[in-house]
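== subunit A ==
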Amino acid sequence: MKVLFAVVWKDMIMELRSREMLSAMLVFALLVVLIFNFAFELDATTRANTASGVLWVTFAFAGTLGLNRSMAMEKDYACLDGLLMAPVDRSAIFFGKVLGNFIFMVIVELIVLPIFSVLYGINLFHQGFIFVVLLGSLGYIIVGSLLSSMTVQTRTRDILLPILLFPVAIPIFIAAVRASRAFLVGTEMVEVMPYLNLLIVYDIVFFAVAYMVFDFIVQE
Partner candidate 1 sequence: MALIAQQPAETTVYFIAGFCVILGTIFMYVLSLWFRWHQSCKDFKNLQNIDIVEEF
Partner candidate 2 sequence: MVPKPQLLRILDFVTVVLLLIATGLVFFYAPIEAIMGNVQKVFYFHVASAWVGMLSFMVAAVVGILYLAREERKWDTIGLSSVEIGLIFSIIAVVSGSIWARPIWNTWWTWDPRLTTTTIMIFVYAAYFMLRSGIDDPDKMARFTAVYAIIGFVSVPLTFFSARLYRTIHPVIIGSNQPGATSSFEMTVSMQFVFFFSLITFTFIYLDLLWHRVRLGILQEKIIQLKMKLYD
């Protein structure tokens, strides 16, 4: 447990000092939002309908940026090797990374959401909406961390992560976009529940898979 938080703390400090990753993710996310704004001519109702879709595309791409940077940092500065030599439970290291990545993604989302609200003229601060964003991001980061710890060791690195991640993350995209849209548009809970259940199941399943499989990715 302590190791887990130590890893998270390390990532936080490193990021605080350089601020490279967060600023890259943030600028990228805002640019994507801007491009979407110009790409579509939207009236008020359509905007409410497409907002969640646009947001999730943004989060997906910003997320891969963050994941790539996070893992590349480990590899390039040989942090991971150092960590692995320590006599600690490996899963704590991995889930420390997951938590760190998750926090970064959430920080970006917390900044993007209000700006998006303003630019698009929709109020996004609905309880359910935020909940869906968190659930979806969690699943995305769990699988993304797993896959990025692999892709960072390949030749094709950065490009490979989206190719591996997006097909596997489709259930998240479908469920999160639909559920968050439902909250924005005001659909009944009974219609939204299946999507929420799916997200929760996805998160749990891949948490378990990651726990069982991580060891094999990092072993030398």
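Per the selection procedure, all candidates are chains of the complex that A comes from, given by their letters.
Things worth noting here:
To be clear about the criterion, a contact is a pair of C-beta atoms (placed from the backbone, for glycine too) under 8 Å apart; a residue touches a chain by one contact, two chains touch by 3 or more; residues count from 1.
Model, not experiment: these values are computed from the prediction.
Here subunit A is shown alone, and of the candidates 1 or 2 it touches 2 within this complex.
Those residues of subunit A that touch candidate 2 in the complex are listed here as 143, 146-147, 150-151, 153-157, 160, 163-164, 166-171, 174-175, 178, 191, 194-195, 198, 201-202, 205-206, 209, 213, 216-217, 219.
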